[in-house]
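Below is one structure, written out as structure tokens, with a few remarks after it.
A protein chain is absent from this complex, but the other protein chains hold their places.
The chains carry the letters A and B, assigned in the order they are written, with residues numbered from 1 in each.
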Amino acid sequence: MNRFLIPFGLFIVVVGFLAVGLTLNPRELPSPLVGKAAPEFSLQQLHDPEKVISSNDLKGKVWLLNFWASWCGGCKEEHPVLIRIAQSGEVPIYGMDYKDQRSEALAWLKDWGNPYQIVAVDEPGRVGINYGVYGVPETYVIDKAGVIRYKQIGPIREDILEKKILPLVRELQKQ
Amino acid sequence: MIPEVGHYALILALCVAVVQGTLPIYGAAVGNSSLMAVAKPAARGQFLLVLLAFCCLGYAFADKDFSVLYVAATSNSQLPLHYRLAAIWGAHEGSLLLWMFILSIWMVAVSFFSTHLPEAMRARILGVMGLVSVGFLLFMLTVSNPFERLIPAALDGRDLNPLLQDPGMVIHPPMLYMGYVGFSVAFSFAIAALLGGTLDAAWARWSRPWTTVAWCFMTVGVAMGSGWAYYELGWGGWWFWDPVENASFMPWLAGTALMHSLAVTDKRGGFKAWSVLLAIMAFSLSLLGTFLVRSGVLTSVHAFATDPKRGLFILIFLAVVIGGSLVLYAWRAPRVGLGGSFALISREGMLLANNVLLVAALGSVLLGTLYPLFLDALDLGKISVGPPYFDTVFLPLMTPAIFLMGIGPLAQWKQASLPALAIRLRWAFGVSLATAVAVPWLMGQWTPLISLGLLLAFWILATILVDLRERLLQAESGSVGGRLATLPRAYWGMVVAHAGVALFIVGVTMVKGFEVEQDVRMNVGETATLGGYTFRFDGTEQVNGPNYVAARGTFHVSQDGREVTVMYPEKRRYFVQNQTMTEAAISPGLLRDLYVSLGEPLEGGAWSVRLYHKPFIDWIWGGCLVMASGGILAVSDRRYRLAWRRKEAAVPATAQMARPTVS
Partner (left out) sequence: MRWLWVLMLILPSLATAYEAQPLAANPQAEARLKALAVELRCLVCQNQTLADSNAPLAEDLRREVREMIAKDMSDKEIIDFLVTRYGDFVLYRPPWKLTTTLLWLGPFLLLGVGATGLVFALRRRQKKVTDVTLSEAEHNRVEKLLSEGVHRP
């Protein structure tokens, strides 16, 4: 083989990778927590500060944990989808009000509707760190044993809901 | 109307570029002199057309014509004029126009300073440059037209990103682009030589000044970018190994290697294929840099306008231009002659060894920059490659390179003897080693890294002195000044550029070793002491800028009770984009910079403040400027001036001096 062809060969490999790279989003991070037990939490409830919501209370059912905030634009975008899930009653959604102010969060839910069974308050963002949250909205699918099965980064869109999240939820509910 | 004129000028420029990229190359292939003669007027005409387009966009900015989409997106009626003009290259479309404009400047320069080249060679060079500009003009006219209209017109613009509203914005991008695009000249020379089969020592000599000039611009451009990040980003760093920085550093490394291998090719006629490959690489990496910056495949602190769709265009362009050249290379390079012989231990050998080290360093930067992308594309997880990696890998590669840099200039051409070199350099090594150990110890903090850094810097300087002394002794009698003056400027250029590297290393080493920083909470009237300087905080006041409002702090700085300077760091809020910017205050000095940056306001008029004492940091950029001036000195050498002054008729087009070398 012609050794003068080596640069061309290397170049083709690099261009191939760059072409694949164009289709990827460098800012989307796969979670190392998928397949692991969901971190436990025990937090004040948004609507009733006297009460506490704990992750242990949710064992035995499949549920969605949705990190959101009143200041977050993507949350408004996915909100109608969450409302639709809530109306269908297929899977309960628990909200995590992330680094937010109570009054604003309450007003937001009042204005736009509340898809959540219960909303927990994570004002300092600690639970968010335990879940590896780096931007809201993020949504976790958690199974009956309390294991994270899927993480959605960014707003849930209709197609993601239909193709990924709901089929997964149905399968997990059968187990 | 004016924007349409600009748009139309670009379309015409494309037509001219197509003509320039085809007829002269065809003419050179068939030996048709009148076709070859098209190259020169075409290059000049294209320059005028692109200049016209550039002025039209400038006029749209100056005139605040917000019916032009690009103007509305990157400027605002409150933005001062000089920033409105700099906003021409404030985002993607205009950056491309700047790229194109600079390419046409280089083309015109080649058309003027190539009268001593054989006509076929000149036709091919300008033809290749024409082809490159076809690609960029097509890119602009299809997916990134800076003259696109916005109807109805915006009431006001969305403003230039506040990070870019800085004097650095006015000069850094043009400088850097002069470097990036300047490598297209060396590239075109190489391709022209491959096309014509005239790859010989003359080719190397012709390429050398162009490569060096582009390299000088690149050096200054990269240094200015680094200096700008230092004072603008507000956390006092000067190099982050960010993908965009690496994108400019890689062509620089390739250009540096190219300058040195051209020296071997020029002197000994050897390693032509390697030099050609480097010339192709330097420009490829410039294009790759454009791709990385514009496509958003990698995240960067400096990415201001990214769009994957445009990335695809650049990628295809890159594949065609570089792929094509590499195929041409694989086809033609095996037939290139060998040139004169020289031993492994010789100046040629050392220049080439340095080439290996530089290219290995270049490869590491490329690997580190693209590795996250590779893993992601193979679905093997996401990783980050940052400064700790590059620092770890770079040191072992650069240390031998710098060491060789000291020896190389003293080694004889063709055949040198290591023992003789060792004897000539034993004092230089002893003295630099002793100084390198003693200096940090005297400064009160000794670490192996500081000593290593200083050793390398002193080594360069000491070997330069040894070399100068030997040359003085060899020269015929006369005054010292007279004897120094007889040394050719090319030699002085090398000496100065190498000394620049030494200054640069001193800067890096001292800053890394002796920098002190403090994060303090300062009430009005309180002081903080750092590096022997006392900073007194005298509160903040509100200051109104043209398009921002700022809290400006006043710090009186004194040393041993005497006031040294007053510093005014600012925290600005820009209205249009509602963005807060930290404007650090810097008091520069030959031996140290003082750096004050305001953090957040705390209760009672107090502020959180970050203070730095950065010894020798300006040597980093000073060193780069010295390197660049070395390059300029080398280019001003007598032989190039003579070559350029000559009339076209001096070398007839038929003089194919290279035939013997291509077997």
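We take it that a residue touches a chain if its C-beta (ideal position, glycine included) is under 8 Å from a C-beta of that chain, and two chains touch if they have at least 3 such contacts.
Note that the structure is predicted; figures quoted are calculated from it, not measured.
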Discussion item. In the whole complex, not just what's shown, which of B:D200, B:E232, B:E583 or B:D637 touches the removed chain?
Written reply: B:D200
Worksheet item: Of the listed residues B:R483, B:R521 or B:R573, which contacts the missing chain in the full complex?
Response: B:R521
Item to complete: Consider the whole complex, including the chain that is not shown, and state which of B:L141, B:A353 or B:V437 touches that chain.
Response: B:A353
Worksheet item: Footprint of the hidden chain on chain B, which residues?
Response: 116, 200-202, 205, 233, 235, 237, 240, 242-243, 268-270, 299-301, 303, 338-344, 349, 352-353, 356-357, 359-361, 363-364, 367-368, 371, 375, 380-389, 392-393, 396-397, 518-523, 525-529, 534, 536-537, 599, 608-609, 639, 642-643, 645-647, 650-651, 655, 657, 660-661
Worksheet item: Going by the touch rule given at the top, which residues of chain A touch the chain that is not shown?
Response: 29-33, 99, 124-126, 128-132, 134-135
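Everything below uses one rule, namely that only the chains that are shown with their structure count from here on.
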Discussion item. What's the distance between the Cα centroids of chain A and chain B, rounded to whole Å?
Written reply: 43
Worksheet item: Along chain B, where are the residues that touch chain A in the complex?
Response: 273, 277, 280-281, 284, 291, 295-299, 308, 311-312, 315, 318-319, 322-323, 326-327, 329-330, 333-334, 370, 372-374, 376-377, 381-382
Fill in: Contact footprint of chain B on chain A as seen in their complex
2, 4-5, 7-8, 11-12, 14-15, 17-24, 26-27, 29-30
